[in-house]
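Take a look at chain A:
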Amino acid sequence: MAQPKLEISQLTKGFVRGRGDIVPVLENVSFAVADLEFVAIVGPSGCGKSTFLRIVDGLIEPDSGEVRLNGRAVTGPGHGRGMVFQSFDLFPWRTALGNVEFGLEMMGVPRQERRDRAQGWIELVGLTGFEHSYPHQLSGGMQQRVGIARALAIEPEVLLMDEPFGSLDVQTRDLLQDELLAIWQRKRKTVLFVTHSIEEAIYLADRVLIFTPRPARLELVLDVPFARPRTEEIKSSPAFVELRREIWQSLKRGVRI
Partner candidate 1 sequence: MLLTRRQALKTGAVAGLLPLVPARAQGARPLKVNQLGFALGIHVPTTAALVDIMPTMGYAPTIQRMDQIRTLTQTLIAGAAEIGETDSITVMSAVEAGADLKIVSLWYMHTSLVFVANADKVREFKDLEKPENVVAVNGKGDITHVMLFGPLLQRGVDVKKVNIVEIGGSGARMQALQSGRVQAVPVHFDQAAELAKRGNFKVLLEPWKEYKAWINEVWACSGAWLKKKENERAVIDLIKAQMIAFRKANADLAWYTENYRKHVTLPTAKDATQESLKPIWEGLSKSIGAWPHTIDMKMEYWNDLVPVYRQAEAIQGKVRPDQIVETSLAKQAAAELGG
Partner candidate 2 sequence: MTRLGHGLPLMAASMVGGMILWEMAASGVSGVIFAPPSVVLARLAQDTLSGVLPMALLGSLAHLAVGFLLAVAVALPLGFAIGRSPPVAAMVEPVMNAIYAVPPVAMVPFLIIWFGLFYEARVALVFLMSVFEILVTVTVGARNVDPMLLQVGRSFGANRFRLVTVVMLPASLPFVFTALRVGLVRAINAMITAELFLAAVNLGALMKQSAQRFDMAGLLSLVVLLCLLGLAAQEGLKALESRLLPWHVRPSS
């Protein structure tokens, strides 16, 4: 096997609560992601998936273990990764175009060039005509398209997505899933996609990782056998249903209500 794009080894993280009690959040997580692979992480709410993604992005430092991108250790946020956030978190004072430009601006891309490039991404996510709208003038789905364009604009080697469709309604979510697949088909990227929806994970990913509840450990890894490009129909195929059942069984063991 060639060198993996992203290599996660022995990641452990705990948070200090109250007077110094340490609550473990992440325990000994290790796996590797190949170049241009789409990996989904599924786990119960609050299991530490988001913390994990933030460590990969370099926003949080792990207590032990490390993240390697192209064989080099990640020590802080950088341009190799682009993050899409659950609550979109667009800058309310920037227009759609301005938000997409943000990462390029931080990279020091000259104004005209970044404008042109951002415009291209706006078109790709289907927001032509809304470049100059402010986030509060856009619907939730449109806001998240801007969020995706913002992350893609910096041409990251790895795209990190933190439950990106979690706060959208079901219809919008389905539409955006298809759009994400279409974009991914055209602009292939290595993707790490965190979600709590089993169907979403199967539908989108090449491989699904299942995390246990807090502290999160890697419980199970499953390959998704469907060919690409994928369409809605596979969701009703017996193989899909079986895969979903298998993941659910695994998750259920850890879920307590």
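The rule is simple: contacts are C-beta pairs under 8 Å (C-beta built on N, C-alpha and C of every residue); 3 or more make two chains touch, one makes a residue touch a chain; residues count from 1.
A word on the picks: all candidates are chains of the complex that A comes from, given by their letters.
Worth saying up front: this structure is predicted, and the values here are computed from it rather than measured.
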Of the listed candidates 1 or 2, the one touching chain A in this complex: 2
Candidate 2-touching residues of chain A, taken from the complex the two chains share: 54, 57, 59, 77-79, 81-83, 85, 87, 89, 91-94, 102-103, 105-107, 134-136, 150, 154
